[in-house]
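Single-structure report; data block below.
Excluded from the complex is one protein chain; the other protein chains are retained at their positions.
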């Protein structure tokens, strides 16, 4: 696949230099398994320094597991989880949250742009309170959302306050956490525990790593037994250093933020170039690394005919996703092609 | 940790050069996610060529998942799995087979050296046939066993014939599959499907990879839906190429066998040097990459005092495990230390 | 609770005389446990005669279990079940289908009156076919629906044909199965296997029994292992005769149909009396034993003030449910009260 023709997904990208170097550096001699190694300590220290708090954290293999294990830790099988209608845990995990939790139900809130509101959460929590319906116990928000929107700190705090009021735990799916931090220009602490988030899934793969996500418990009591939970669920790496070393180096070098900043800027740059084209509509505010365009079907087809890869979904729009390695020149070429297509009489 | 002082586990070892190079090579440009990439095709081709059959195969993150998902595919929650008493799935997976299968029970057969026999299997299958006991549906054998024993082809065939006779499916836990192939000097096909194995977990991590195991269905009908099963269970890698590329290169270069041959030879070399020392007893025949020594407690303590790392378990013996990167000089140093200790009057 | 003031639920009713007599008759001497008794044979024979086919059947304790176990038998944890938005399995089982199936997802179809259509089913089956979404494997329809509608034989056949075309299994939730049979005036066979139903949950409790539902597999191959599934899930009664005897007698005497006919007639009678009252709207066609009335809030309150028990739900309407023991005189009294209230100027 010609690399430069793809804006389909940020997990089509490779490993960023810092993460790869970390794996190479970690590959010196032997190291104790299952996380009892210096790299894992270093990565944990980096996380705690970055988040400015003594959180509990766990390294797992992918986002499916990070989100599902975190949610399973927050509720019993007979309880429920409030999520947005387009939340990944609802639409793209093949029932993983239900599997890991042994049957917890996801209550799907109709949303604009994938953002849950206090009203929606309150509606679920106060709606059914009889024993025939699984009582809500957790809320999960995606930051940024699947459409590239970012909750403001005020919005997170409002959701968190509602959760506290109703006895619900708050999980943040941060598959693209770094992009949201860059977008808001805030600190990781501000966007999480200082705003009331209990547990965070922090995505490494889309941020530039080969494999790996972290589950971070700001509310440490919720982490009790989570190491056993990971082990039983097939999410404890034996050669842990190769999962943890990239985290350490990406935090120490700042690559995690630089990668995200680059991807966000690429999205912004692309949107700026195509927003005014005839027949093209930017469907959602561009706040992270995705651009959704509403295009005429023939335009979509013509773009594909020129070899461009992208997804169409969520209201049939074309999604262009930018990664740590997206190249300006190729973005300009994509924009030029789109310009040429839209200006050609059908 | 000084690398050379450790013979604790083959997952303390790093990534072998071929596997690391494969990851680096795979890190060129973009690639489709979830296995729709050329490296994964190449790895699958390499597996099929190596096993001389058109098997179905799946790449997962670790051995816990490989074994547990394979067993879950072979039985329902109300059925049972026959395993040896020291089988890893029984003793070291924190209930993962029970979790992935939603409650299937492991029936534990008393064994010598971790090898199940047709008699043991038949005893379980014919023992309880009432509805109050989970009916046996699968058998899992570990090759080599946790004590480093290798089933002969005749033994595997006898187990497989018993399984067919009783309507049981046969799974092989090959966390150290390559070591067994080298030990028997046979082909992978001979040791598996030609002898009646239905499903194999093939271990990459202990063979020299960073992360990754393969689940191989020789009986393709058993693989139906396994891709969904992996996805739901958090075992589908998005950047799959970094899991699959090492497999491709290790097969293409023969590194998978060379690594195992080296580790086996190291074990043999060590055992040869210490077998005759006073007070030292080699507890199990050395057929793969492990050496179990029965040592006086003060000898064990003295070895540890000199900085050597090893496990003590299974009948309190000291386990020395050799990896693809074990160095002859350090083995000789270990043997020398053991010699010195045992010859010193207490 | 004054019996006659309640039209809240048909499970507020007691045991009908035939079912109670069966329990008393079965209480003579000893009998083998777990279904190896003559009463259970007799009940099974009665079912097979009634359904005119050699079906497989199982007696379980309640409807939650009947539906959830049946659905678990039809799909894997990584698959999904298509159901109507107001289906009991979705709205009132506290996640039981997800629990018993270990995570299968319910895909909720927007419906009118709780009836799934071929179009809705086809939409789900053809909508998502990627690995990140649980593939549909079963369809469940409720007959009669939660709003008291009855699928016609043509509608069932159309749904069943769609299921066959798409490789889906068809389950019927017959919590009030008898009421639907009476409503259509057809045979049980016509309404089930002759129309393409694979598995039926047949409700005994609402039909007049103390405890008990039956799961009937017309497609016998789907029943493989279901006895073990029931046992493991805590649904195998030891003194089975007390579950099975009532079934035998209710079928042999025809009480199962008489009870349903009575309840349906009560609903019809009530609806006829109140349909034309000012401010009263019969919200759904009265086809079984439920009447849903859209009432002004003050009317609802006034009825309750007079001691009448009923539920308000599904679009805030008042649900009046009639049972095998509903008395005409009390229905008339209820109608009279409603008439008096609605004719009183507010």
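Odds and ends about this structure:
The chains carry the letters A, B and C, assigned in the order they are written, with residues numbered from 1 in each.
Rule of thumb we're sticking to: contacts are C-beta pairs under 8 Å (C-beta built on N, C-alpha and C of every residue); 3 or more make two chains touch, one makes a residue touch a chain.
Bear in mind that the values here come from a model prediction, so they are computed numbers and not experimental data.
By the touch rule given at the top, the unshown chain touches A, B, C in the complete complex. Here one chain is not drawn; of C:233, C:303 or C:318, the residue touching it is C:233. Contact with the chain not shown here comes from a single listed residue; of A:79, A:198, A:213 or A:287, that residue is A:79.
From the options B:27, B:77, B:192 or B:326, the residue with contact to the chain not on display is B:77. The hidden chain makes contact, of the residues B:35, B:134 or B:174, with B:134. Screening B:20, B:43, B:71 or B:94 for touch with the missing chain picks out B:94. When the omitted chain is restored, the residue from A:28, A:132, A:220 or A:328 that touches it is A:132.
One chain of the complex is left out; on subunit B, the residues touching it are 77-78, 80, 91-96, 98-100, 102-105, 131-134. Of the residues in subunit A, those that touch the hidden partner chain are 34, 76-79, 102-103, 131-132, 134-135, 225, 227-229, 231-232, 236.
With the whole complex as reference, residues 1-4, 6, 8-9, 11-15, 20, 23-24, 26-33, 37, 60-65, 68-69, 93-96, 99-100, 102, 205, 210-211, 228, 231-239, 242-243, 323, 325 of subunit C touch the missing chain.
The rule we apply is simple: only the chains that are shown with their structure count from here on.
Distances between chain centres, each the mean of the C-alpha atoms, put C farthest from subunit B.
Taking each chain's centre as the mean of its C-alpha atoms, subunit A lies 34 Å from subunit B. The geometric centre of subunit B is 51 Å away from that of subunit C, both derived from CA atoms. Separation between the centroids of subunit A and subunit C, computed from CA atoms only, is 42 Å. Across the assembly, subunit B contributes 102, 228, 231-232, 236 as residues in contact with two or more other chains.
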